[in-house]
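Rather than the whole complex, this shows some of its chains in their spots.
Letters A, B and C mark the chains in the order given here, with residues in each chain numbered from 1 onward.
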Amino acid sequence: MTTQVSQPASPVTGPLERAVNARKGKKLTTGRLGVIGLVVVLGAWQVTASAGWVDASFASSPVGAVKALAHMIGTGELWPPLLSTLESVAYGMIITVVVGIPLGLLIGRSNTLYGLTEPLVSIMYSVPFVVFLPIIIFWFGIGAEARLVIVVWSAIFPLLINVIAGARNVDMHYLQVAKVFCAPRLLTLRSVTFPATLPFVLTGVRQSVGRALVGAIVAELFMGNAGLGYVVQTETSAFKMDDAMAAIVVIAVLAIVLTRSVAWIERRFTFWSSSV
Amino acid sequence: GKPAAAGGGGDAPAAAGSMSLTVGYTAIGAAYSDLYVCEDQGVFTKNGLDVKLTLLNSSSQLLAALASNSVQIGAGVAATTAAGALGGVDLRYLALPISNFYVEMWGMGDITSPEQVKGKKIGLSSPGSLGDTAVDAWLKDQGWTDKDVQKTFLKSTPAEVTALQSGAVDVIVTQPPTGTTTRNFGAHKITDFTKYPAAANAYTATASWTQANGPAVEAFVKSEVECLSMLHKDKATAIDSIRKHSGTDDPELADAAYTFFEPLWAKDPKVEPTLLAAAFAQAAAEKGTDAPADVTTYIDNGPLQSLRADGYIDSLYKS
Amino acid sequence: MTPPHPKLRVRDVEIGHRSGRKGTYAHAVDGLSFDVAANEFIAVVGPSGCGKTTFLTAVAGLIPISGGTLELDDRRIDGPGRDRSLVFQQASLFPWRNVVQNIEFGLKAHGRLDAAGRARVAELVELVGLGGKGDKYPRELSGGMSQRVNLARALATDPELILLDEPFAALDAQTREVMQEELTRIWQADGVQAGKTAMFITHDVPEAVFLADRVLVLSRGPAHLVADIHIDLPRPRTPSMKRTPEFLAMSDRIVDLVMAQSQIGKQDQPGRRVTSDDHAGVAAG
């Protein structure tokens, strides 16, 4: 994704430097720019809070949140909820990826399966799982198992929808090659449909990671006695907005770290792709 | 329509003298029957108010709604709203229709007495909810700490009941008439918390709004007093409203709820400073700050006093 | 002329495409009939857009025919088979596989990617002039290089029937000559391999004459057979034969036939001269 010398921004200026810096430069820049973007937003937030345009007792402020965070790190209070949340997310993502990608490819490449599952996927994605909480509790209790169900439920549908869409949009030419060589279904799925779908898969995984985090947090909000979501919940109800925001900051950092990992995988596996 | 200007912070009053307001409450249940009756019987309208009732999911959302002036008067657990007051939202407590914890503890199987709950899992709706605060009071009364039980927050009543039935928690703390439903699943009542006095269901508004909207506050308090009297005197009307608003069309359940709440509803819903002080103390402990020495500054009993003084309250209970 | 059990039997074949938003149906091949014997090398020529690719794709089993009979070894073609492979007109390489992996694909699909298979792939990489470029990815290849990978991929599975859709169109003279020679060698079954049948689409009539046992000339679309010309030049053929009068005459005749079918410069631009002298010139070009 990142090495295309043959595609400078238009208009082409300073071709030589560009060609030389292209690879390393761009990577660094993305990281730096991200920091800039964050700093701008945090700055704006701090300014609005300091200037009193928002009430810091509701919106907290970056300074307050960082102080609270530092305190949480200092006392070590941060680690148990963080680990608890990470555990849910990790297990949930493993299940989601292992189940979601092959299933999505299968559904996407079969008109019958697609027809059968399409409305179900729509429903499961569009009905907030909050309304199914009693059933989840009834079947899975309120422990780690139920949290896992919620994380997977939350994470798998964005992945499925993306993988299915990708599999249905695979370039016909690739499939024809597979067909002409009588490639077995599994090989076609693994070596043709999957790589051809990779941009969709990775977009799906990226969203899944986000949704897994949301799922974990919400599970903790809704049936928690542990985890970052639980911290947010209790601190908010005690109106300790700085502490709540500190937990949210941790969630945000998690989100960035997880997404970056996916981006790294993306670069690693789609280097052959021709764009950007 | 959106009730008020956005982003104004806590000090943006609605148009001075406006008699239309939004009242926020934080749970569905018979506890708010006074509001339901006021709306159904046109009491607000009669007193010149144009009231819209709105459900908010938690007391912290209620605080935000009050501070942004999208809700003008809110009904919530005083201990939780007090945390907001300590956090800088300048609140006034206007009325306290129920001054006990109106929740019960239900359990399954062999747990029959409160003592057996030690070390067990308690299902609650959310942190800072009435049930949560009630459990805290009860723990203190038992001489236990919150290490002695395991609180689990499940957000909604059905989730609590499900968790109880599937054994995920050992007991749950709920508002009537939910518990009565639980009975159908084999649950039994372990204890109720009505014996603990508390600023349970307090009506709150921001100081600035209260100052700018004296007539509206008076009209609201007047309506409130009248509706409480209707609850006491007219069971049929009360049950109708309960059935209509709390979603319980089962007459038996509505009756049970009424029977539970009727003794709890105040006739004179004045804000008791001692109860409020206790709420503030609890909030302060939670927050790790000092409780205010004098909570009376947070109380605005003025309209009630004058209603009492001119005999209006008494007149409601004659005949 | 036609053996009783031809390798490939084409009878009144009709193939169509449904196209556009409304799904209108149009014939690309209509009433095409001929037979191909085992071990024959068939070249197919015809005007651009007449239906050559469509037909080859049907023989490969990628699209269904909508009428007539299309039989391979007396069995109806109803899907792709391991006995056939196709050099696609558009290279259609997998961008996520490098040169070697692309060439290996067919063998992998057949479950034959063993040591011998790998050796064959390595040999093919050299053969198509990509030695040392085995680890390049398709987007790093030139047009001609991609086409050669495409060719090598089809040859790797060592099929009985090789279908080639303009495989040399993007190659320079030298590379083209080497490829022609290799293709002939593979088709002639050197060494252990059995003899093969080849069907080769090209726009280069001298190339068709040089390589083929028979040249089939298709009509303008929808395609049917216009001429079926036996090339009785002896084998092995050497490039020097291309300058012989027989060769030139044969080429000219076929070019005339193709030109008579071409849709362009006829009804559209009726004023344009099309003399037999012109044809001869183009035939040599």
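The criterion applied here is as follows: contacts are C-beta pairs under 8 Å (C-beta built on N, C-alpha and C of every residue); 3 or more make two chains touch, one makes a residue touch a chain.
As the structure is a prediction and not an experimental result, all values here were calculated from the model.
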- A student checking the file should find the full complex to be A x2, B x1, C x2
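Note that only the chains that are shown with their structure count from here on.
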- Item | Chains most often in contact, by C-beta pairs | A-B
- Query: What is the identifier of the chain with the smallest separation between its Cα mean and the overall Cα mean?
  - Reply: A
- Distance between the CA centroids of chain B and chain C (whole Å) is 84
- Query: What whole-Å value do you get for the distance between chain A and chain B if each is reduced to the mean of its CA atoms?
  - Reply: 39
- Message: Which positions in chain A are in touch with at least two other chains?
- Response: none
- Find every residue in chain B that makes contact with two or more other chains and list them. none
- Query: For chain B, which residues count as touching chain A in their complex?
  - Reply: 7, 9-10, 58-60, 63-64, 67, 80, 83-84, 86-89, 126-128, 150-156, 158-159, 161-163, 165-169, 283, 286-287
- In the complex, go through chain A and note every residue touching chain C. 173-174, 176-184, 187, 191-192, 195-196, 198, 270, 272-274
- Message: Please output the residues of chain A touching chain B within their complex, sorted ascending.
- Response: 52-55, 57-58, 133-135, 137-139, 141-143, 146, 221-225, 230, 233-234, 236-241
